[in-house]
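Everything below concerns the one structure shown next.
One protein chain is absent from this view; the other protein chains keep their places.
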Amino acid sequence: MPRIVGKEYKDLLKRYITSQNEENLYFGQQFSREFIEKEISPEEVISIHKNALVDVFPDVPDKVLHSFDFLIEMMIHYGLALREHQSLIRKQEEIQMEMNVAAKVQDTLLKTKKPDFKELDIGFVTEPAKKINGDYIYFLNDNCSEASVAVADVMGKGIPAALCMSMIKFGMDSLRNENTSPCNALDIVNRIVEKSVDDSMFISMFYGKYDARDASFSYASAGHEPALHYKASEGKFVELNAKGLLLGVHKDVEYEEKSVILEEGDFIAMMTDGVTEIRTKQGFIDEEIIQSIMLEVKERSAQTIAETVYERLSQLQDFQLRDDFTIVIFKKE
Amino acid sequence: MPRIVGKEYKDLLKRYITSQNEENLYFGQQFSREFIEKEISPEEVISIHKNALVDVFPDVPDKVLHSFDFLIEMMIHYGLALREHQSLIRKQEEIQMEMNVAAKVQDTLLKTKKPDFKELDIGFVTEPAKKINGDYIYFLNDNCSEASVAVADVMGKGIPAALCMSMIKFGMDSLRNENTSPCNALDIVNRIVEKSVDDSMFISMFYGKYDARDASFSYASAGHEPALHYKASEGKFVELNAKGLLLGVHKDVEYEEKSVILEEGDFIAMMTDGVTEIRTKQGFIDEEIIQSIMLEVKERSAQTIAETVYERLSQLQDFQLRDDFTIVIFKKE
Amino acid sequence: MEYRSSVDIHSEWDIVAARQLGRNEAKKSGFGTVDQARITTAISELARNIYLYAGKGKIEIERHTGNGLRGITIIASDSGPGIPDIRKVMEDGFSTSGGLGAGMPGVKRLMDEFKVDTEAGVGTIITATKWLR
Partner (left out) sequence: MEYRSSVDIHSEWDIVAARQLGRNEAKKSGFGTVDQARITTAISELARNIYLYAGKGKIEIERHTGNGLRGITIIASDSGPGIPDIRKVMEDGFSTSGGLGAGMPGVKRLMDEFKVDTEAGVGTIITATKWLR
């Protein structure tokens, strides 16, 4: 324990004992912060105090001095808790840094290239609620006439979700060379997931495929949120539902496949539940809000539509996402 | 502040002031733990102490009492640090739980089956330094005459490493159906890694393949620690080096492939740098320690050899691993 | 009934004046020594923040008396730059390691109720209350 600290403490204590004014307490407290920064433990503070008191007031009764020895003993465990605290803060900072690196690795690992496709304008936004994203978008662009996308949401957030996701990525990679249908794609990914993860981990996925030859959009869903089809001719939205279990539940699942034709100005919005199940302090928002936001900007680019939905909904939530947020727009030009 | 606590404290203090014996300090300290559990802050302890002292010793001088008021003021920031500590511990527990789930997911995702192979006794230990392992073992057992293993170490530890590892797993999965040579296996995995991760992420890998038809062990290395070949006939170890860059650096790398013949009682030890670069407070350990540990138990099973190395080296490090620890033993019976 | 008094913060000495006012009011409200020290520390932190980050401002002390709940409210207001990222400022873990003193999470812990209103370029009002139990 530094001697200078004891000297300074004695001076402050002496002044306070002489006249109990606020100024001395203010400086005393400022001084106590330095103590904490210098990792002086509370039992040392008591000991410094005891020595200062004896100096200031030499005839302090023995009983009082004994009482300080007792108090020092009482403070030892407080001192330990404080030192543990300092080590925990260091640990916490390490974990933060690790999460930042992990988020960067995830970005590179899962990067997917948006197809550059004539007649089809593609836009998307995907934002994690915490550092690490548990939603996932994967684009496939097999040949010059087809563009596909898989939108997935891993149950749970954070690291466990991220680990599962890299599995999906490599499952999807294995589809690259096959010109496959939506229900077939889900079937293949489902087998991989079922084999690789345990029963507590589920993944929902929407798979959509646009075929430029007949302007058809075919889709299948593994327990995922329905997509929305904006019909420009009617100025209305239609929900695109397709039956199918979540990925990873059973080995053999029948995925229903459906299709619609896209007219000029039509678009498809594929989302995760982080978009549709937004909660504010007042409760869940009405899903129609999403449609009305999209209606406002329906003439704009696919990317603008996606970004507008994100900005408006994140404002509604005071800019604090409770779940990962992902939206993909396929718009027929 | 509960009144009962004050009463009990007063009794303890009174007894201590009367006779300064150890018993009272022991009970006092036990009591102080309860204080911490009840979240009684250090400034409250000083206040309890002051009140008890006045009770025990009514003619305590005013100056002493003022000094306690000063001490209370000094303790306020200590009290805040302690409460912050309690909230950090709760946060830490949350992260721990997430890590536990992630570790479980990783285990399931990366599970590999040790080949059950006649003539070849296989043993291994892989222990993460933190919750999540950045070392990886992958066994392949293509047919009845060949058993292969890949031992990998992702640069860095923890979550970022775990994300990369699932990529390696799916890279290896794609080898399953090819009866490939070690240098070919490294070449394929290198291309996947190079494509998927950014330039700051490197992976070292040792690939070994035992062929029962001629008792040969062929191997290749991507910047990995050399393996050790124990020659029973000479009672000595030989290092198995093979040239090759780390995975993920360049797209096209030539991996050197070599091979040795295993005689009865021979074994190969493949390790990560978490085994060979062990540091104690006194500095790095001499690598010969590993050899002398293995010599001691060379007659035992492959699993016992692996476990003995782990136990001894972890003791040398005071049971605190600084890096993930992985060792695989292939022993000719 | 409510008694209201205030101290303008222009210099470091005004921090001491605000502390003194708070301690007196806390004593009048019937708070014990430890709670007096806590309320005073909270005032000290808020006044110091005004002095350091806004230059000047005001600390008001409201003493709630009467039959209902008794307690003390601190209102710290300034026309400074505002707090750009409240989430970050309210985060734990830096109050003891850095030189920032107890910081906002500390003030929140010292009191029972805590509220921040802030707008960039307009200023900040922090309201914190402690009830007598």
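For clarity, chains are labelled A, B and C in written order, and residue numbers in each chain start from 1.
Keep in mind that, in the parts below, contacts are C-beta pairs under 8 Å (C-beta built on N, C-alpha and C of every residue); 3 or more make two chains touch, one makes a residue touch a chain.
As the structure is a prediction and not an experimental result, all values here were calculated from the model.
Here is the thing to keep in mind: the chain we left out touches A, B in the whole complex.
When the missing chain is restored to the complex, the residue among A:17, A:52 or A:72 that touches it is A:72.
Across B:86, B:100 or B:145, the single residue that touches the chain missing here is B:86.
Among the residues A:81, A:120, A:271 or A:290, only A:81 touches the chain that is left out of the figure. Across A:7, A:91 or A:176, the single residue that touches the chain missing here is A:91.
Within the entire complex, the positions of chain A that touch the omitted partner chain are 1, 43-44, 47, 50, 69, 72-73, 76-77, 80-81, 83-84, 87-88, 91. Residues touching the missing chain, restricted to chain B, are 21-23, 25-26, 29, 33, 36-37, 85-86, 89, 92-93, 318-321 (touch as defined at the top).
The criterion applied here is as follows: only the chains that are shown with their structure count from here on.
With centres defined as mean CA coordinates, chain B is found 27 Å away from chain A. Spacing of chain A relative to chain C, judged by their CA centroids, is 33 angstrom. Listed for chain B are residues 69, 73, 76-77, 81, 84, 88, 91, each touching two or more other chains.
Multi-chain contact residues of chain C, defined as those touching 2 or more other chains: 40-41, 93, 96, 101.
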